[in-house]
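For this depiction, one protein chain was excluded, whereas all remaining protein chains were kept in their positions.
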Amino acid sequence: MATRLQGIFTPNLVPYDAHGDINEGELRRYVNWLIEKGVHGLYPNGSTGEFTRFTVEERKRIVSIIADETRGRVPILAGAAEANVKETLKACEFYAELGVRAVAIVAPFYYKLSPASVYAYFKEIGDNTPVDVTLYNIPMFASPIDVPTVKRLSEECERIVAIKDSSGDLPHMIRMIQAVRPNRPDFSFLTGWDAALMPMILLGCDGGTNASSGVVPEITRKLYDCTVGGQLDEARQIQYDLVNLFDTMLYSAEFPDGFRAAVELRGFQMGRGRQPLSSEQTTDLDALTKTLQCHLATHGYTDEPVGGCPIPSADERDLTEVSEIVARVVSELHQRGMM
Amino acid sequence: MATRLQGIFTPNLVPYDAHGDINEGELRRYVNWLIEKGVHGLYPNGSTGEFTRFTVEERKRIVSIIADETRGRVPILAGAAEANVKETLKACEFYAELGVRAVAIVAPFYYKLSPASVYAYFKEIGDNTPVDVTLYNIPMFASPIDVPTVKRLSEECERIVAIKDSSGDLPHMIRMIQAVRPNRPDFSFLTGWDAALMPMILLGCDGGTNASSGVVPEITRKLYDCTVGGQLDEARQIQYDLVNLFDTMLYSAEFPDGFRAAVELRGFQMGRGRQPLSSEQTTDLDALTKTLQCHLATHGYTDEPVGGCPIPSADERDLTEVSEIVARVVSELHQRGMM
Amino acid sequence: MATRLQGIFTPNLVPYDAHGDINEGELRRYVNWLIEKGVHGLYPNGSTGEFTRFTVEERKRIVSIIADETRGRVPILAGAAEANVKETLKACEFYAELGVRAVAIVAPFYYKLSPASVYAYFKEIGDNTPVDVTLYNIPMFASPIDVPTVKRLSEECERIVAIKDSSGDLPHMIRMIQAVRPNRPDFSFLTGWDAALMPMILLGCDGGTNASSGVVPEITRKLYDCTVGGQLDEARQIQYDLVNLFDTMLYSAEFPDGFRAAVELRGFQMGRGRQPLSSEQTTDLDALTKTLQCHLATHGYTDEPVGGCPIPSADERDLTEVSEIVARVVSELHQRGMM
Partner (left out) sequence: MATRLQGIFTPNLVPYDAHGDINEGELRRYVNWLIEKGVHGLYPNGSTGEFTRFTVEERKRIVSIIADETRGRVPILAGAAEANVKETLKACEFYAELGVRAVAIVAPFYYKLSPASVYAYFKEIGDNTPVDVTLYNIPMFASPIDVPTVKRLSEECERIVAIKDSSGDLPHMIRMIQAVRPNRPDFSFLTGWDAALMPMILLGCDGGTNASSGVVPEITRKLYDCTVGGQLDEARQIQYDLVNLFDTMLYSAEFPDGFRAAVELRGFQMGRGRQPLSSEQTTDLDALTKTLQCHLATHGYTDEPVGGCPIPSADERDLTEVSEIVARVVSELHQRGMM
């Protein structure tokens, strides 16, 4: 039996070149850097990886490049959702041949499907896939996968081996673990919500697919290690800090542009995104970059921006200011049902 | 200047063959039938046409077949949304060469984008498209296109000539018309919400892209004619009846399976859909088919099902019963924010 | 049998004196003015009337004053919802003795109740009320009353004679009318959504309880008369204009402060509201007052503000501007589920 999926899987961003195409050289360089910094695995073609903005061929190419560059050093979880079950199964076969550890498949989106349809969709995939499957639940973007559906699929389909849940809802995670683990001790639970990584692990999660690990892999990894190792006071401090950084990247720009801007600060040329920006948005993104640079500079990951950063007061007031601004946005997004 | 888009455009369903592929012969037969029954135009690759469940090549083939079969008898509005702006513009060019009257482009989906991003997306398309563009607003499935965005795009992009709005929100339609028409008298407003077709037209809409017109083109067309012609009492009766039928098709099965089942009753082999069904769902769909058959039989469009229909009472109680059941579902969907 | 509720019922605002208490003199003057301007009925203790911000005793006093001043000239629909069924029935008795035509009772709020509970609540009231009852459905604020519940209550409780629906959802109104009217031709349907008054009446509504009729009773009344009388072109123009005014009052301030500011411009001292305002909000309200004054001045209902109004261009661009601003807010509120 294969090992249970565990640890931090980085949902890869994709660098673009000047023509808006995949920048293969930079992608390879980025993959090596992530592995050196200690992430446990890679996760291309996720939401962070903008999978919907690529063609079928591009999605295949992204995983091919990453698999080639990784050479088995870390396991790969490849996003494999395509237009329908048949196309998705074709993608599963392709990725299986590349030697990925598993695929991750988001529930059908655009149409909001009922639990019965979500079950039927994954059942057909689970019965025919040549590679292990991770369910991907992200109710803010796709049809939700509810607890009874996860339970039923885990009982009926051996090749369905994990769920990645990006709801950030802790009691929901507890409900899933209770429903599934007694019968499937090998089933893995991963959280996609960085702002709750520590408590998720403390309550039983096996790890996470966390966008922040693509930006500050050192921090996300350390948070995981401290939490698993029982150093809770240190973990709590890191978690608090990560909430600030995560919120700033998530809510100050259209997703995943904040994360792209931060990775750029770590030394990678990410290029202009495929979703066009208005001129106001471009200006906002520049401002965000400065804020992020100051944040990353406090960790020594970058220099401070020209002109310097706001002087940090004893009580970390500057972080509080940022936190306050993003919190207002968070609150709005919550009310709009966009989180 | 091209004529303003007007009248009833049918959002085409796509028949599948035994292998789940496009059934070209049946699609051609269906197109002819729709034109003979009097619809003003055809609208392939919409939500009703399950555009997300086809590959890029299949989407192109669907429009090619329809354009070939139509031979200019009615205008075609072709859904052209692809993975990103570049791919979408490629599709626009392809459809332009086929001679479609315009394309329809849904706002970006999966990610929920802000109005600024939705503007930037359509602005880039509007500035580079070789064919007229209809904006497609369907907030239950995709990023919403708000009134100021429609206004700004209508002022800046001559090739953006219409909006199809499926929100069903009447005051929203009034706000759009007031914001746009003074500067763009040629701009067309189409509603995608069959249950409000009559009042939408009375308040200023130019027509609709209505899924029911693919099932009962005679009725949808008559509703349009009566409303435009000022026969309001007759129109109201037809609108009431259409709400019943529309609700039944919309809420008693996963969209658009209810519409597919009804078209089957009109004599077309639609085949099994691409989204798998659980066995319970298959049973439910059979029951729905009987209900629909009874409804269509009252209009003489089909025979009654074997075993007959519930005896219609003087006060149309049977329709009320159906209405009651679907109303409960409607109410639930509304609360879930799924409508 | 009593006459069916019909026409425009004004949801009364309540003027406050310098101490924040009910300003009886001004309330009496306001009631007379409304009746003279032609509204068909009065509706105290609705959402517009801020019923939740008064004590039980104050709510009773408001209706007592209005009943006394009205002296039977127009029917009164009195909001009677209290903390629980027992208290609500006590209020019904009190209002019955004052001679009101009917009471209006909102579904339970704070807790979001299921349809079964909403049914049980109204069933107990309907079985014990000494006065006719209007159901009040306002799903943005209170537990929704769904179509099957309205149907069942209309069949089981003779004293439930009407529904006031503030959802603004036209197909929902059609569903209710179809479900109820065959068995209860005396049942009345009133809409609380001014922005859809004309189409609601055209589709079968008996009238409305419209907040705008407390501000511009001449206009709301004329819209009703033109629509009922079949002057659709004139009605459409009035409806368009009313959407502008309604949106401005509704979305530019906390409800119902925009309506209160407008009534002040018609010559009534409304006083400071009971919900405190921040200093920014007070400034915003002053700006709103100017906008409203310009709108009302175009109808000759007030003078222009000192400093004048923006020059109206041929295409009514100024209204469009206002419309644009409020539309953005509307769009946001919609997304937040606050409408």
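Per-chain residue numbering starts at 1, and chain names A, B and C are given in the order in which the chains are listed.
Operating definition for what follows: contacts are C-beta pairs under 8 Å (C-beta built on N, C-alpha and C of every residue); 3 or more make two chains touch, one makes a residue touch a chain.
On a predicted model such as this, the values are computed, not experimentally measured, just so you know.
Considering C:Gln6, C:Thr52 or C:Thr298, the position touching the chain not shown turns out to be C:Thr52 (whole complex). By the touch criterion stated above, the residues of chain C touching the omitted chain are 20, 47, 52-56, 83-87, 108-114, 116-117, 119-121, 123-124, 140-142, 254-255, 274-278, 280-281, 337-338.
Residues 115, 139, 144, 146-148, 151, 168-172, 174-175, 177-179, 182-183, 193, 195-196, 198-199, 202-204, 232, 236, 239-240, 243-244, 247, 315-317, 319-320, 323-324, 327-328, 330-331, 334-335, 337 of chain A touch the missing chain (whole complex, contact as defined above).
Criterion: only the chains that are shown with their structure count from here on.
Centre to centre, using the average C-alpha position, chain A and chain C are separated by 48 Å. Counting partner chains per residue, chain B has residues 337 touching two or more of them.
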